[in-house]
Each structure stands twice: as C-alpha cells, then as structure tokens.
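Note that one protein chain of the assembly has been removed; the remaining protein chains are unaltered in position.
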C-alpha cells in the first residue's frame, strides 16, 4: 500500500514545480491539479478498505513520536481524507481544467494540502502549521475574484483569521508547557486525569482559532460576505472542503484532549447559537448566494451541536449524527454552489428565468440540506432528532424542529420560484454538469438505501472512539 | 470615544487575567527541562552532529513543520503575486538616488549577500540559519532596487531559483524516505560536531531554505514595487 506521506509530499512537489509546469505547457498545471486529488483519493480509499483497525504511525525526521512529528492514520482520518479529496476532484474536474493562471492552481493545491495535512497529522504544532496553510490559501482564494464584495470578505476574513490563528498558537504553546510534548496522543495521555485551570484557558484559546475556520458564532461574520462575493467554485471550496477539514480538527482535539463536560457544554451553546442565528438570517436574505452561505454556517452549527451532545449522553450516536450531517452538507452544498454557475449572475431568491436541469439540481441539493425524505440529509436530521428525544432534551427538540421548518420554508420558496419561472436553455459546461449529476445521484441513492454510507461511517467512528488504542499506539512514551 | 475606552478597559482586564494566570503556573525562569526538550538537549548532538540544538530541532526533529513553514512562505508570495496581477499601478515614486547612495549600494550589496550566505551555511554551528540568511540576501536586493536607478530583475531567474530550491527540499525528504524509511530523515553521516561539514543533511536543508527564502522575498518586494504581471 502506498505510504500516506506521499499524499503530502506529492502535493508539495507539484505545488513547487507549478511555475515551471506553467511555462512548459499551458494545460499542464490543470492536468496536475486533476491528477493529485484523484491520487490522494485512491490512496485514502485503498487504506480505508484494507487497513486493520489499528492506527498507523508514520514518522518523519527519522525519530519516533513524541520526539519526531508523526502522521496518525486511522479510519476516522481516512474518512475525512476521502471526503475532502472527493470534493477536490469535483472542483478540479468541473472548473479547473479551464483555468490558465498557474498561480491559481498553486493556491488550490496548497489549500488541499492544508486540509489533508490537518487530517493526517498527529502533532499539535504541525496542525497549527497546516491550519495556517489552509487559512492563507483560503484568504487568497476568497479574494481571487478581484471585485469589491470578494475583497471585502477576504480582508475581513484575513483579519479575524489571523487573530484566531495567533490565539490557537498560544493555546498550543500553553499545552506544551503543561505537558512537555507536542504530540496529540502524548498530550491526551498526560492530560487524561486531572486538568488544571490553565488547560481550560489553553483550550479556549485554541477554540478561538478553530471557530473562525469552522464558521461558528461569533467569529463567522466574514463568512456570508465571502460566500456572496467569491466565485462559485470558491464557495464550493469553503462550504465543502475548508470548513470540513477545520471541523475534523475540532472534533479530534476535543475528543482526544479536551474530553471534558465543560467543553462539550460550551460547544453545545456555541453550536446552537450559530445554528439559530444563521438560519434566521438566511430567512431574511434576498441574495441567493448569501442565503446559501448562511445556510452553510447554520449546518456547521448544527454539526457542532450534534457532536457536543456526546458530552451529555456519552453515546456514539451523537458523533454518528454529526459526521453524517457533515458528509451530507459537503456534498449537497457543493451541488448547490456549483449549480449557481448555471444561474444568472447575482441571482436573488426571486429567480425567474431558469434552466430545467439546474432547477432539478438545485432542488435535489436543497432537499438534501433540509432533510427531506429520500435524500441523505433525511437520515442525518432524523438521527439528531432521535438523540434529542431519547435524552429528554425536549426544549432543544422543539427548537430544532422549528428551525428545520424555517429552513424548509426558505428553500421551498426558491424551489417554487424555480419551477414557476420561464424556462431558458443555457449552454452548460459538460464536465460541470457531469459532476453535478454524480453528486445528485449519490444523494438520492443514499437517501433510499444508505447502507453504504452508514457502514463506512461506522468504521470511521469505531476508529475515533477507540481512544485507548490511539493513545497507546502513538504515544511511544518517554 | 466611549467605545474605545470600553474596549481598552476590557482588553487591559483580559491582559491582566492572562498575566496572572501565566505567572502563577509558569513563573518566569523557573523551569526544568522536561519532556521532549530534555531529550533534544541531551541527545541532540549525538543523534545529529549539529551543535546548535535549535537548528537540529527545526530541521530534523520537527523538520516536517519547517517544510510546512517554507510552504507557507511560498504560498504567501504566490498569493501576493496572484492578488496583484494586472494591477494598474503608478510606478512607486522613489526619489532619484544620489551618487553616494548609488555607489555605496553597489559596494555594499555583495557584502550583504556574503554575510547572508555565511549565516545560512553556519546554521548548525551558530545562531541563524536558513530563514534569517535568506532574508538578509533579500535585503541586499532591496538595497539594489532602491539605490540603483533602473535596476530590474529577470523574473525568470528568480522563479527558477525558487522552484529548484523547493523541489530539491522535497526531494531530500523523499530520499530520506527511501534510505531511512522516514520522510526527511537524516541519511548522511553526522561527522564531527563543530565542523562546517557535519550534521548530516542539516546544512543542505538550510542552504536550500536560504535560497528559497532569499528568492521569494526578493520576488515579493519586486511585486510590491512594480505590481504584478502575467508571469
């Protein structure tokens, strides 16, 4: 089996070589950008299917952890790696074969590198470095459309993001001071029993950094601007790639290191606030992309909410619901944002002249996000509601049902406009259309028969929950 | 105005809170080396041959981070060039250099480059290393840009240096993977500590970083001065 470090090494190699590739032949950069996520996907799927249920440690620098940095490969990381690189292939296939500027390809590849690095790493400071790679490439991508709205969103994002990053760094360093090591498993081992107050402070600092990237309240004010202003393919990247890698990091670190009721309560509150505020904001939007952006933020809040329920019930179903929601959202939002290419510029919710194909794509994506039966989203939302009922959190149960209805309302508002509008047949980009069809078929097929997704998800979650094995295999010990 | 005072007070309180927390848990100067730091300081020279422990940590023990850092710099410079492409810029109105500036700059620049090269070559022996060395070299080019009238870079040369240095860095890592089964592992002899030719692949990595950082910062400065262009 291919060594997963090659995922990172090859992304780097090609990113560095890109200027030269750009000079050799105009089409070469685009070709590389398509090949690399596909290769990563192959490696990730291969490992997912063939690997044993023991995390694999890949050392770097020649020294075993905790003296050297290591990659920690288990089914949970592989699952997210598959998701992220699948979205990467989606974007590369649909959009990037046309892109001539080699710099854009560098930014895209390095964004993918940041995401894959965060998912693969087993070292806390290494996660900071890859988080920064992800963040900086996102700032550049957000501002890639050099028009007013995009630039405004990008600079807002940059300023909030750098403050968050600095706090994340400080939090990481405080953890180092307390435990003497930077390895995630080792820190988890050392902090297993008592957590002194300073660890909570470090955790808060790290959460500040992570909340920016995962678009959680109150550090997500940049997100609607970026979603509205940037190119559609960038919006796809934000909703389905960048935020998903960041939320992986949030889940991993919280579960392994800050496994504490106080943290879960905080995440519950933040997730709930994000979800409620974002969905009501979405309701009030006139611009279609901005509405979709607020919907993305809301879904992230809901995922964090579901994840935090673990703190209340200690049952893996909470993680199952959260991760299923993440998968559904990544695919459905990619579908929705990519589809915006087929709609007019500055589309509002009163969209009139439409293309029947894109109306259908929008409808499927929207139905999946709102959790309509026979789409993948249905299973995710049912799971969350089920947990809330079982744990007797009735206030939350009714509140969340209310918000689901709000969601359904604003999505159906657009769908009905779409199907009432005058049909216009536009020329579509065939590759984009192909990718859209693939994703929509996946959503509907899994809606009817979700066994495939469920079994993969369970495999991933078993790996995550087996905290003891993760720690004992990786923390080589001093 | 009231808002500013309010922010100030809240932030001061916040700062004070952090100050007391940190001084309570980590009083200044009262540390004992524990954990990985102890291993690095005790075994670092024996493992790798470099007498500058910080360098050993940066390039080998945590070499993966340094590779990430080089990537971040590359990313930032590329993003800068990308964002400034096609900018309608009035050429930076620098004052015309005087005779003293022009002559002085011409003599000083090679010396600065020499110093920068010294810094990154001796990274494993003295403080410094690839990053400061590269920045020093970029400074000398900045000096030339500012003091020499009509000084232009051949963008192609800078880009080639950048690409070559970065690619070689990844290749060194892959060689480590091939020879010692570990990406960025040391596969050369560690030699006698304290000598210029020692410490395995550490000097090689720092040389590559020196070139990369130097060419990148120069290209960034050039972009900021002249605005971006297609290639």
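In order of appearance the chains are A and B, and numbering begins at 1 in each one.
By definition in this document, contacts are C-beta pairs under 8 Å (C-beta built on N, C-alpha and C of every residue); 3 or more make two chains touch, one makes a residue touch a chain.
Throughout what follows, contacts and distances are computed from a predicted model.
Participant: Of the options "Phosphoribosylformylglycinamidine synthase subunit PurL", "Glycine cleavage system H protein", "Electron transfer flavoprotein subunit alpha" or "Cation:proton antiporter", which is the UniProt protein name for the chain that has been left out of view?
Facilitator: Answer from the UniProt record of the missing subunit chain: "Cation:proton antiporter".
Participant: With the missing chain put back, one of A:31, A:173 or A:200 would touch it. Which one?
Facilitator: A:173
Participant: Taking the entire complex into account, which one of A:82, A:151, A:188 or A:219 touches the absent chain?
Facilitator: A:151
Participant: In the whole complex, not just what's shown, which of B:45, B:145 or B:207 touches the removed chain?
Facilitator: Answer from the full complex: B:45 touches the omitted chain.
Participant: Which of A:132, A:186, A:341 or A:383 touches the chain that is not shown?
Facilitator: In the complete complex, the chain left out is touched by residue A:132.
Participant: On subunit A, where is the contact patch with the chain that was removed from view?
Facilitator: Touching the chain left out of view, subunit A contributes residues 125, 129, 132, 136, 139-140, 143, 146-149, 151-155, 158-159, 162-163, 165-166, 169-170, 173, 176-177, 182, 224-225, 228-229, 281, 290.
Participant: In the full complex, which residues of subunit B touch the absent chain?
Facilitator: For subunit B, the residues touching the absent chain are 3-4, 7-8, 11-12, 14-15, 18-20, 22-24, 26-33, 36-37, 40-42, 44-45, 51-54, 57-58, 62, 65-66, 68-69, 72-73, 75-77, 79-80, 83-84, 87-88, 125-127, 129, 131, 193-194, 220, 224.
Note that only the chains that are shown with their structure count from here on.
Participant: When the C-alpha atoms of subunit A and subunit B are each averaged to a single point, how far apart are the two points in Å?
Facilitator: 31
Participant: Enumerate the contact residues on subunit A facing subunit B in the complex.
Facilitator: Touching subunit B: residues 3, 5, 9, 12-13, 15-17, 19-20, 22-23, 58-63, 66-69, 101, 103-104, 106-107, 110, 113, 117, 123, 125-126, 129-130, 132-133, 136-137, 139-140, 143-144, 146, 177-182, 196-198, 201, 478 of subunit A.
Participant: Of all residues in subunit B, which touch subunit A in the complex?
Facilitator: Touching subunit A: residues 18, 21-22, 25-26, 34-37, 39-40, 47, 60-65, 67-69, 71-72, 74-76, 78-79, 81-83, 85, 159-160, 162-163, 166-167, 169-171, 173-174, 176-177, 180, 182-186, 231 of subunit B.
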